[in-house]
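Scroll down for the structure; my scribbles are underneath it.
Below is a slice of the complex: some chains, not all, each in place.
For reference, chains read A and B in written order, and residue numbers begin at 1 within each chain.
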Amino acid sequence: MRNGSSVQVRLPSELGFEKVAMSTAASMASLMGFTEDRIEDLKTAVAEACINAIEHGNQMNSGLTVGVVLSTSEDRLEVKVIDDGAGVRAAPHAPDIDRKMHGDEDPRGMGMFLIQALVDEAEWYKGPPGKSFVRLVIRLDKENE
Amino acid sequence: MQTATRVTQRTATAASGNTVSILAFGGDISSASKDAVLGAYHGLNEAASHVLLDFTGVDYINSSGIAIVIQMLLEAGKAGTQAIGIFGLSAHFQKVFTMVGINKYAAMHKDEATALAAV
């Protein structure tokens, strides 16, 4: 595989299509030699990023698409999930299960936390419209940690 | 493009002799699953004091689906009388459920036999 090869995907802003991005990402990661465990982590992170792009970024507007750019290099797979919204600046916060169980915290609000917990790098970028994205990285050398 | 959630209900007898209500999920557990999942839970006999959630047949779960499971646990906690257990999750989703803390409020088991032995 050439260093820097990249695959681009455009998805409709419709819930369910995150599963297409999961399959595409899993297939790239499998070709790169990632283990099944890491591929499962990546799939969940990519799904959550796409769901956020569809729901929050593009607000389910069927005229907008979600971009997914998967770039390989020798030791890492980078995935950018791009939407047309204003982006997020707030850092993900860990869910507080006790507060959720007492109704003091929305039962939702776990997506960004899971993304950050499951991949090696996760960064959210606020951009001009059509340029907000989250950038995820999984590294081959982190396989055995 | 979201796939339907399937829920079937059955009962089983635990090692302890207790009767256990099992809600077996199939398909997707996502934001579209609220009515299916909570509806099935509300349909359980109120006397059911032991409930197991069977995820064996689930193809896909996302964080909105996990939020619905938390909401069910919250309702069970309010009722105060129900012990809820979980089985049939892949190793990956056992990890994810643990990351968000669900294991504090629902015992997680590998499979049905282990779950029934523990009730």
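What we mean here is this: a residue touches a chain if its C-beta (ideal position, glycine included) is under 8 Å from a C-beta of that chain, and two chains touch if they have at least 3 such contacts.
Note that this is a predicted model, so its numbers are computed, not measured.
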{"item": "Number of copies per protein chain type, counted over the whole file", "value": "A x2, B x2"}
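Going forward, only the chains that are shown with their structure count from here on.
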{"item": "Length of the line joining the C-alpha centres of subunit A and subunit B, rounded to whole Å", "value": "26"}
{"item": "Interfacial residue positions of subunit B with respect to subunit A in the complex", "value": "1-3, 30-32, 60, 62-64, 66-68, 70-71, 73-74, 77, 90-92, 96, 99-102, 104-105"}
{"item": "Contact footprint of subunit B on subunit A as seen in their complex", "value": "14-19, 37, 40-41, 44, 47-48, 51, 95-98, 100-103, 106-111, 113-114, 117-118"}
